[in-house]
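Note that this complex is displayed minus one protein chain, with the remaining chains in position.
Which chain is which? They are A, B, C, D and E, in the order written, and residues in each are numbered from 1.
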């Protein structure tokens, strides 16, 4: 029942299905090992965000990637 | 001015426009009846998430649906 | 497994335990009736936010409530 | 390291790249000026949401825009 | 009706009421100037997060601040 949301930029076509499966499995494993619950109920959602819609230090990631 | 966000998997083509309208109306009605405010101002957003990007119990919903 | 988050201002001591229970039950009922899933798995979280930390139209709710 | 998320409706084709860049720069500038930190590290993400998935006062924005 | 959420660490007793009012007013002004809407309806919420509950590069901000 713990809930985890990840936001990451969508780069070079985005994460593969296998990478997403590994993120979901990995985050859940970390939580279960540390907190001792959530093995069957932890929910994970992943938002891939266009680099135009993602900024760091006031700058679009699209621009940062051009440098 | 209350704010509600729903995340759900996008299955079989996703929720219809009518289902989304009913969710928005229904959630708002529940809030207004219980809290006595928000009738004109409550904001609802709905995120439909690809089953590859949604996990439960460490597993992608895409895989769970195949079982 | 659908996930719903509500943010609302904390006013007059905040929502009661009963109001929160009713919100959780009500939002879940609406979702289950419309989407036909989530009856056992829907997760709801409620954030009560201090009126100093909540703004509408550029103004703190704390100030709006004084008017 | 402060984190800001904006949700807005996607209207008339959505915000332009230039508008998104300006929002990212503008929000970061406001935070840095007021809080005195975050100049290099502030993260901003923007979610543009279809008007079918956005409600106010219990009504879809799609319907509100028709009026 | 646009919705903006800010998460920042709570440092040295946290942001003052005046700083929060200025953030709410400032973010709203930026949005209205760039997008031409939201002047009366934009919602802003601010979450101040304990430095134990905030990490960057895998490290708690509490630890980073000790360095």
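Here, a contact is a pair of C-beta atoms (placed from the backbone, for glycine too) under 8 Å apart; a residue touches a chain by one contact, two chains touch by 3 or more.
Not measured: the values here are computed from a predicted model.
Asks: Omitted chain: which shown chains does it touch?
Replies: Touch partners of the hidden chain, whole complex considered, are A, C, D, E.
Asks: Could you tell which one of D:9, D:28 or D:45 touches the chain left off the display?
Replies: D:45
Asks: Where the complex has a chain not shown, which of E:18, E:33 or E:63 is the residue touching it?
Replies: E:63
Asks: Considering the entire assembly, which residues of chain D contact the chain that has been omitted?
Replies: Chain D touches the missing chain through residues 1, 3, 41, 43, 45.
Asks: Mind listing the chain C residues that contact the chain we can't see here?
Replies: Spelled out for chain C, the touching residues are 5, 17, 20-21, 24-25, 28-29, 32, 39-48.
Asks: List the chain E residues touching the unshown chain?
Replies: On the side of chain E, residues 7, 47, 49, 52-60, 62-63 touch the unshown chain.
In this text, only the chains that are shown with their structure count from here on.
Asks: Comparing the two chain pairs, does B-C have more C-beta contacts than C-E, or is it the other way round?
Replies: B-C
Asks: Can you tell me which pair among A-D, B-E or A-C shares over half of its residue-numbered contact pairs with B-D?
Replies: Of the listed pairs A-D, B-E or A-C, the one copying the B-D interface is A-D.
Asks: Quick check: how many Å separate the C-alpha centres of chain A and chain B?
Replies: Between these chains, centre-to-centre, one finds 20 Å.
Asks: Quick check: how many Å separate the C-alpha centres of chain B and chain C?
Replies: Once rounded, the distance between the two centres reads 14 Å.
Asks: Multi-chain contacts in chain D: which residues touch at least two other chains?
Replies: Chain D, residues with two or more chain partners: 5, 7, 29, 41, 47, 54, 56.
Asks: Could you tell me which shape the graph of touching chains takes: line, ring, star, complete or other?
Replies: Contact pattern: none of line, ring, star or complete.
Asks: Throw together a list of every chain pair that touches.
Replies: A-B, A-C, A-D, B-C, B-D, B-E, C-E, D-E
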